[in-house]
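Here it is, the structure, as structure tokens.
All protein chains but one are shown in place.
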Amino acid sequence: MDAKAIHEKLVARFGEKIAGEGLAAASPFAVVAPEAIAEVALFCKSDPRLAFDNLMCLSGVDYPKENPPRMEVAYHLYSYVHLHTFALKVLLPRENPALPTVEGVWGVANWHERECFDLLGIVFLGHSDLRRILLPDDWEGHPLRKDWQDPEYYHGLHVKPTQQMAERALAGEKIGVGPFDFTPPNRSNQG
Amino acid sequence: MIRWLKDVWEGVWTVLVGMRITWRHLFTRPVTLQYPSEKWPLPPRSRMRLFMAYEDCIGCGQCVRACPVNCITLKAEKRPADAPAIWASNGQPIKLGVSVFDIDMSLCCYCNLCTYPCPTECLYMTPEYEFAGTDLTQQLYHFAKKDAKFITEDPKKKAAPPAAVPPASAPPTSTPPAPATPAGA
Amino acid sequence: MDATYDILHRFLPQVALWPSWLLVLLLAALPALACFTFMSLGPLVYVYAERKISAFMQDRLGPNRVGPVGLFQTVADTLKLLFKEAIFPKGVDRKLFVIAPILVNVGAFMPFLVIPWGSRLQPVDLNIGVFYVSAIAALSTVGLIMAGWASNNKYALFGAMRSAAQIVSYEIPAVMILLLPVMLTGSLSLQAITTAQAGGLSHWFLFRYFPLMPVAFLVFYTAGLAETNRAPFDIPEAESELVAGFHTEYSGFFFAMFFMAEYTEMFVFSAVASVLFLGGYLAPLPALQQIGPVPMGWFWIWAKAWFLMFVMMWLRWTLPRSRVDQLMYIAWKVLLPIALGLVVVVGGLALWPATANGFIWDRFVGWPIAIGLFLFLVTVMVRALQWNRRRAHELAAQVCR
Partner (left out) sequence: MATPEPVVNEWDRQDRQDLDTDEMVLNMGPQHPATHGVLRLELRTDGEVVKAARPHIGYLHRCFEKHAENVDYPGVLPYADRMDYCAAMGNTLGFALAVEKLHNLQVSPYVATLRIVMAELQRIASHAVAVGTYTMDIGAFTPFLHLLRDREKILDLFEWTCGARLLYNYNWIGGVSHDIPEGFVRATRDLLREFDSVTFPELLDLIIHNRIFVKRLASVGVCSKELAISHDLTGPNLRGSGVPRDLRKDEPYLGYETYDFDVCVGQGQYGPLGSCFDRNWVRVVEMRESSKILHQALDRLEKMERTPVQEKCPKRVKPPKGEAYVRSEAPRGQLGYYVVSDGNINPYRVKVKSPCFTAMSVFHHLARGMMIADIIALIGSLDIVLGEIDR
């Protein structure tokens, strides 16, 4: 099925809960209401015509400058039966973004959702093990948000880059080597 | 019983087959390269230490923008109007005086992205890889020279030398000593 | 003891006049000293050999910097280990932690006492030699368990438990097979077992009752691999699973002791196997037993043991590691039934007068097999060398291109 037919099928089934579409995009998608995502996902997987048995990617994107500011979670689906792809998108408010988990539909969502929670702070309700996955457990904040500021220190380690050697040299410290003359034996470096 | 026997036999047999191969390898030539005493000839495109021919730099800063890890520090300002005109070896006039050109090789990721935009091809990677040091500060390279010998004649006016002269070839030494590089150098 | 006395007497005739207590002390100390020196210097050679063999099998060069062709590499390593600090991690049981490597070494060294190097060249000819060897060699298991337990490390504990299970299991088929030469000779003394195989290669127990005894030898060898913790049965120290197994927490000299014990065990096992099956110090051709005035017995047992050790190394660098339950499977469901069957069959054959001294074809299989094997290995070797040369040719062509 092509993207249009998939979208129509979803609209026919869920009506209002399919809140928008982006069929012209390079990867066509439908926008799903946040509370309905688990049902839609389950339907996408179980319906024999859709048969989206594979969640390729689950990614969160932060749009603070949009009006209203929002977060997006994009689900890229693939069907190993019909070999078609489609994407679902959920738009969330930037304050306390939360949506149901799809972990019960696709097993891989477990880790993807944990990563999304870790890096963007999107809460997946009903997730069995919603812990940080990539960052340390006691890390504060969610770095992939656009307004993220690096902390100065984490457990006494510099997080922000310290003064680089070039800056130190500019400031007058006598470090570094050179200037020097050096002509390598061959210069046929460029392609 | 038959399966058991087959299993045992296969176990012994595959072990013997493997042993034959390792036995054969006992007598094949080792491929080891004894590094400090023998060295592999590096292909000319090898991307190792960065080098910049200071006399050719026009201070455009494209390499700084291209570098994904910000390992190049460049400070250039307009040359005073009364300073003698100088040219890079590919004939491009040098309008900006480069007072600082530092490359922090400890940050460099050897991606070669900085060398492509360079209009005078003065920045390039050399097949030089033995520059480990005992101190991190030895990885900071200053390329800006105080006594650089720039080309002071307009190359276009001269009878054009063959265009394929490699840019890094030594600048003509007969030129009178260039004035000190611009203020701040 | 008598042999030692004889040798001593030959070089120092006045020894007969010495007080008897001194003599007894001397006669006990001299062979022990000789054995100990041999033992502690042996691993230097074995480790070097192992490194070189593995390197060549993997198309590498191996150690080649310290001394000519790296000969002193192991010496340097040993010195390094000796001078390194022995670290006692927090929470170890210090007493057991120190005793363990010593105990392992005791288990590895003691069997040396009964290994015959010649008809008279044997520290002690115990009449329970075989029994003594298997009993003492099992002592090192206790050391391994101690090491694992005392280390206060889960990986070490796993290694210790694995090694206990493994060695206990493999003792059984190994001892069963030990019975076969004992039955054939009617003696537990290693000297007697050796002399029963006199008469050249085809009289060795390896070729008796063809093909029964070769199978027995294979079983014994496999069990021996497991008892000495060699690949494919090196699971107690499986480095990709248990980091270093029971000696994870050891460092410096204590680590070196484990290392030494491991290689010594290998040598002891190979020597015992060559006594039991390969005629010990007997030459393949009786004429080679003595070259001129020099008795060559020591050379032959040495050569055989080293050959068996070479095969151990060869196997180690060929094979992957077995899993712990498969190890048990091999011990209890493969080796043990075979060993039991062999004990019954060979025992019966030995009792039956017509076959008491082997099958009729026994005298004719030994040489063909040995020569066939030799020729096969040489062929593979020659082909590898030829390939080398051809390859070199191709490379030259490439360079010239």
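The chains carry the letters A, B and C, assigned in the order they are written, with residues numbered from 1 in each.
One rule holds for everything that comes next: a contact is a pair of C-beta atoms (placed from the backbone, for glycine too) under 8 Å apart; a residue touches a chain by one contact, two chains touch by 3 or more.
Everything numeric here is computed off the predicted structure, so don't read it as measured data.
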Visible contact partners (per top-of-document touch definition) of the missing chain: A, B, C
Touching residues on subunit A - with respect to the absent chain: 25-27, 38-39, 41-43, 46, 53-57, 59-62, 74, 76, 80, 83, 85, 87, 100, 102-108, 110-112, 115, 119, 126, 128-129, 132-136, 143-144, 148, 189, 191
Residues in subunit C touching the chain absent from view: 54, 57-60, 154, 158, 161-162, 231-232, 234-235, 238-243, 317-326, 394, 398, 401
Where the unshown chain meets subunit B, residue by residue: 7, 10-11, 13-15, 17-18, 21-22, 25, 31, 42-43, 45-47, 65-69, 109-113, 125
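Quick note on the criterion: only the chains that are shown with their structure count from here on.
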Centre distance in Å when subunit B and subunit C are each reduced to the mean of their C-alpha atoms: 55
Distance from subunit B to subunit A - Cα centre to Cα centre, in angstrom: 36
Subunit A-subunit C separation of Cα centroids, rounded to whole Å: 60
Of all residues in subunit B, the ones touching two or more other chains: none
Of subunit A, residues touching subunit B in the complex: 164-167, 169-170, 175-180, 182-191
Subunit B to subunit A touching residues, read off their complex: 44-45, 51, 54, 71, 73, 75, 100, 102, 104, 106-107, 115, 121, 124-128, 136-146, 166-170
Complex interface listing, subunit C residues touching subunit B: 53, 55-61, 64, 218, 314-315, 317-319, 333-334, 377, 380-381, 383-385, 387-388, 391-392
